[in-house]
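Written out below as structure tokens is the structure these notes cover.
Omission of a single protein chain aside, the complex is shown with its protein chains in their original locations.
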């Protein structure tokens, strides 16, 4: 029997299964420095221990998306090694900050299954939880992927389609313990715009662009211990190109959104996300945001904004779908998330 | 109103203005490791805590130029976003080491203004100070840049040209508290040459070369949170090339100068600097040094050398200017600095 991991096929999942993913990971200031080298990240809460302390936290946490990537990376060998497509995200919540020195593990529960009509593949829904060394859940999210069947003749499971919220309500969000924006320093943070300055429907072009390189996306993807071959092996495709990990695009777009959303400090909810088109080395990533919703939170001075973050590799800002309702070819990412911002 | 930062134009500066730059930054062992991955840095004082302790410091500080880049990077959104050229540096001093765990902020005071005769731009002089979390100044320098006017019709300000020293005197230099080279270990440091072995007028070819890559200079420039678009966005220029941050060339040249100046451990003064020609990915950076001046310091065993460090992308070593007095096309950098070296 081969000792290497062949990955799971559609038949290998049953609703209710809980998969404990391998390779726990301790994060440190090294991961923080690399995150800042790989993305133009400038949100002050993740850049400065002093700024974070002035906001009621004990230190500057590891970037929310870095925590997401670590938790996500562990799931790849068990969930997406034989995936044909990454279909969506829902009900993502950041429940506690991740601190340098923390060790993260991931588990996923299979919460839905539906064979495709072609009989060759099916959709698997998992709810993934990331835990720290104290057994506390630091984040959770639902992801669904299309997975190949090993044997097209295998019987289809009874379809189970989970009932997922189209978006989290503001009351579902967890504000980190102690967070207090009542003495927030807007000058140090880089922009004067606060919660009340953003109106639902408002569109923000983040202006800047970054042309991405093979070495960068591979370093990022390896750092999160994501093992999907398409990101690393140029011989897998006829055109010799490596597909860039969708999470690299998410982090790049979020970092670019600093310019116009410098005070949208912490990501606390992930409502939905689609990787609309593939991204390759040489593409220049830009981003725009639509403000979707505004909500209050119980924490002092802390408001929440629901934002649509769109990453592109060209095209006009604010263009998203064609007349046929499909994403335009220059759209890379359509992400719906909640962030915390001073009121 | 757009929420993104349009940058300041020439009309937006007044002599005496103090600009508090955004996004404080905590540095750690992660930044140190990245500095060593991005540049062939080998000066022992910045490589080994033990070596630094044997020289009277509490630990190995963050590289002097890394501290400079962090302080400089913060000024970009306020000073050079609309700059047409980075014209010069003067009166740069490193006043205290930066330790892992320190958080740095920057402020700049406008100390000079002079509109160009074409009426479309002007020169802005700023004195920038980097501070740590204790409010102590860790470094300061003067920089002047040519900045576009928003409106060519705007009235010219009264010209104020600051009176800057052509070079710092040795007595202007600040030796880090406790620094003691009397028990310096030359074998561990890598070379036997001490202060008295360098003669004013002496020329040193540093021999080694490094061919630079897009991924590297972008990672470096992002790490210092420098947001100037020309370094990241390949669509900005017709030839699709990204301009490499001048500070990347400074750090590369300084690291290459280890070979021949291994004991010139700490940079304490920046007298002048010119980015003579642009640097692009694929260029092979080399360096040579001219010894300009030798001085004593009050610290035990600690001497100072004033050095001209020249970075090139080809050409013969020790060639600098053409018959017309202009920098030759292969010259990238002409930097005049003071370093501390055992006597």
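Observations on the model:
Which chain is which? They are A and B, in the order written, and residues in each are numbered from 1.
In this section, contacts are C-beta pairs under 8 Å (C-beta built on N, C-alpha and C of every residue); 3 or more make two chains touch, one makes a residue touch a chain.
From a predicted model like this one, the values you see are computed outputs, not experimental measurements.
The chain omitted from view is touched by exactly one of A:14, A:133 or A:182, namely A:133.
Screening B:26, B:60 or B:271 against the full complex identifies B:60 as the residue touching the chain left out. Screening A:11, A:63, A:140 or A:214 for touch with the missing chain picks out A:214.
Contacts to the hidden chain, counted on chain A, fall at residues 2-5, 20, 22-26, 28-31, 33-34, 77, 100-101, 103, 105, 133, 213-216, 218-220, 222-223, 225, 227, 229, 232-236, 242. In the full complex, chain B makes contact with the omitted chain through residues 28-34, 36-42, 44, 47-51, 60, 100, 187-191, 193, 197, 204-211, 213-216, 259-262, 282, 284.
In the analysis below, only the chains that are shown with their structure count from here on.
Inter-chain centre distance (chain A to chain B, centres taken as mean C-alpha positions): 36 Å.
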